[in-house]
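Only a single protein chain was left out; the remaining protein chains are all shown in position.
By letter and in written order, the chains are A, B and C; residue numbering begins at 1 in each of them.
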Amino acid sequence: MALSGQEDVISEGSYVLLYLDGKRKYLTKVEKERVFHTHKGYVVMDSLIGLKYGSRVKSNIGADFVALRPTPWDYVLKVARRTQIIYPKDMALMIFKLGLRPGMRIVEAGTGSGALTCALAFFVRPGVVYSYDIDPQFQEVARKNLERAGLLDYVVLKTKDITEGIDEEDIDAVVLDMATPWLVVPHAHKALKGAGHFVSFSPTVNQVEKTVLELRRYGFIDIKVYELLLREMKVEEGAVRPETLMIGHTGYITFARKALKHQA
Amino acid sequence: MALSGQEDVISEGSYVLLYLDGKRKYLTKVEKERVFHTHKGYVVMDSLIGLKYGSRVKSNIGADFVALRPTPWDYVLKVARRTQIIYPKDMALMIFKLGLRPGMRIVEAGTGSGALTCALAFFVRPGVVYSYDIDPQFQEVARKNLERAGLLDYVVLKTKDITEGIDEEDIDAVVLDMATPWLVVPHAHKALKGAGHFVSFSPTVNQVEKTVLELRRYGFIDIKVYELLLREMKVEEGAVRPETLMIGHTGYITFARKALKHQA
Amino acid sequence: MALSGQEDVISEGSYVLLYLDGKRKYLTKVEKERVFHTHKGYVVMDSLIGLKYGSRVKSNIGADFVALRPTPWDYVLKVARRTQIIYPKDMALMIFKLGLRPGMRIVEAGTGSGALTCALAFFVRPGVVYSYDIDPQFQEVARKNLERAGLLDYVVLKTKDITEGIDEEDIDAVVLDMATPWLVVPHAHKALKGAGHFVSFSPTVNQVEKTVLELRRYGFIDIKVYELLLREMKVEEGAVRPETLMIGHTGYITFARKALKHQA
Partner (left out) sequence: MALSGQEDVISEGSYVLLYLDGKRKYLTKVEKERVFHTHKGYVVMDSLIGLKYGSRVKSNIGADFVALRPTPWDYVLKVARRTQIIYPKDMALMIFKLGLRPGMRIVEAGTGSGALTCALAFFVRPGVVYSYDIDPQFQEVARKNLERAGLLDYVVLKTKDITEGIDEEDIDAVVLDMATPWLVVPHAHKALKGAGHFVSFSPTVNQVEKTVLELRRYGFIDIKVYELLLREMKVEEGAVRPETLMIGHTGYITFARKALKHQA
């Protein structure tokens, strides 16, 4: 599976990231009699079996590929290419700020293509991610992406509208990437355990404002709103500079923690 | 212990983050007959025993605190206050880009106050972090911080100069936060397993340039240099804006992966 | 006068910027029998008379100062120190985007300490800046700052509420730095000549939203909202890096131009 394996040697059924150069990397499965075509010729996937990750392989026309083990970062970039709005940099901040750890139980909405779901499941397994989405088609896409990642066992996909309620209780974190996160605040407050984390990703300032006001109304504490800008540097000898083009905005990330009520 | 526990109820020996407001949070240990003093009065730590995380407690003069379970993010902010150069945002990017997972074996240098060591150990345990530093005094500080975090079992502290060599082999990642990372590139290349990760944090562009050129010379691939800017938003109803002051620069993060040599 | 002179030689009544180092510069007037005190000793201002700008002078204890001619940039930094919200970087963008030129007639509000007024007057003289503020005390401060700059002849200070109307007609640009710029949009539309410029500086996103919606309602075109981030680099040989601390936010600048109505 793409993300769940730990062995150092590529075997049948493994996923590899075929690396050609900084801009061209291909996520593909190692299967017998499979041939992977690129514009730099094809690679016979059979030939990878038994090699160590990191090995170099040549395409039929002599182009040099390296077979890397995909990380969650690589995987979400590939999975989410089309619908992507949460970028890896934003996922990274969430994962560390929440202190995700094996065994946690998390609620997520919406599932989308499952990119964020994969990242969350990777860090909480053998815990569980309950992932809500109203769109069954998205959940079908997510199911495939989770299966390929080897992480489906740690996810419960729920075709439900999270703004109408959260079924689970004593949850460690509620993670939202949806249009109306403020409508989930009351449900999150009910579902979370004491000191549990609320986090929401939103592209617009207006969503942030509504969500923060609602969080305050429900007594959430440690409310922080961050925006991350990622710059890539271009390094040539004697000529180092930031890249000309940059993703200028992905979204704002709102964090909060649940405080329990005073006891009577 | 500060980071290793998983239970929902505060017990003797637990660490809690006493939250007063967005700018005032105190990391402290729950011990019998201990009293924690703040400028808003004192909290009798005894009184927390048996409460759930997230509970509210009052100081003797009525100030309202919430007892949060510290996350690695909270912990590194407290541990590293004085020597801090790697910020949580940068640690987060490293952790996710490397795909840290339980069981990994990692080499780190320098240990410093052990803040990054804690974060790495949190994600790889029951794996191990081999942490090099030439300064025994720093390692003593780190040992205490790791012990308090409950993570010392997953760290091997080594008072050695990593620019002279790495003892370990088949390592998953080499993580550097030191003045001369380019001197470690040859040793990292030897110590890493195929497709293993090199990552280095450096404040200056000149360090980045030297390191990247050396990584290329050793055939490392997928070399990426990133800089993260974190902006905090200030949210009041009808008045949302980024904060006036901002940390404008922490450092550049250089990532690379080891490709194996062609087989003869 | 501080900004209006053009001669190369310092004379009695000139303003000089006494430069000690990158962080210590003092704006002061050259007068007979005047002594300027700094923590690095005092400078006898008499001794500057007849020297060229750029000359070095020594304080009584041997500290080395350079007598620079102040630019508008230097001047606004000194004038506005306390109430400053528009920074020179933002003024610069306005001045060039509007294409300020000698002879233009401009309306500004609020006057504040007169820092922006100085910058505008510097570029439009012998044109005129009509500067509105409801607070007569601010206008007194501004009057002094404009007088010292030698620019008062090109400014008409008006103690009036600009949200109640603009007296002038056929204006080249309306420049706003005030809490409720959207209330001025109708008046600006009336006062501006065809293709005239509207520009407004606002710290919050909410002000921007209200202003842009109102500009659209009035048929303004070429509406652009910009935010400028200024990073300073720290350059030492072999150690180049951005400065650690940075002003993370000053405000958003909204630009628009007036389109005339279709003729019947």
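FYI, a residue touches a chain if its C-beta (ideal position, glycine included) is under 8 Å from a C-beta of that chain, and two chains touch if they have at least 3 such contacts.
Only a predicted model underlies this, so the values are computations on that prediction, with no experimental measurement involved.
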> So which of C:V30, C:V141 or C:V205 would be touching the chain we can't see?
Replying inline: C:V205
>> On subunit A, where is the contact patch with the chain that was removed from view?
In response: 203-206, 231-232, 238-251
>> For subunit C, which positions touch the chain that isn't shown here?
In response: 3, 6, 8, 19, 22, 25, 52-56, 66-69, 71-73, 88-89, 91-93, 95-99, 101-103, 119, 122-123, 170, 193-196, 205, 208-209, 212-213, 221-233, 235, 237, 240, 242, 252, 257-263
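The definition used in the following text is that only the chains that are shown with their structure count from here on.
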> Centre-to-centre on C-alpha atoms, which chain is most distant from subunit B?
Replying inline: C
>> From the mean C-alpha coordinate of subunit A to that of subunit B, what's the distance rounded to whole Å?
In response: 21
> Roughly how many whole angstrom separate the Cα centroids of subunit A and subunit C?
Replying inline: 47
>> Quick check on subunit C: which residues sit in contact with 2+ other chains?
In response: 205-206
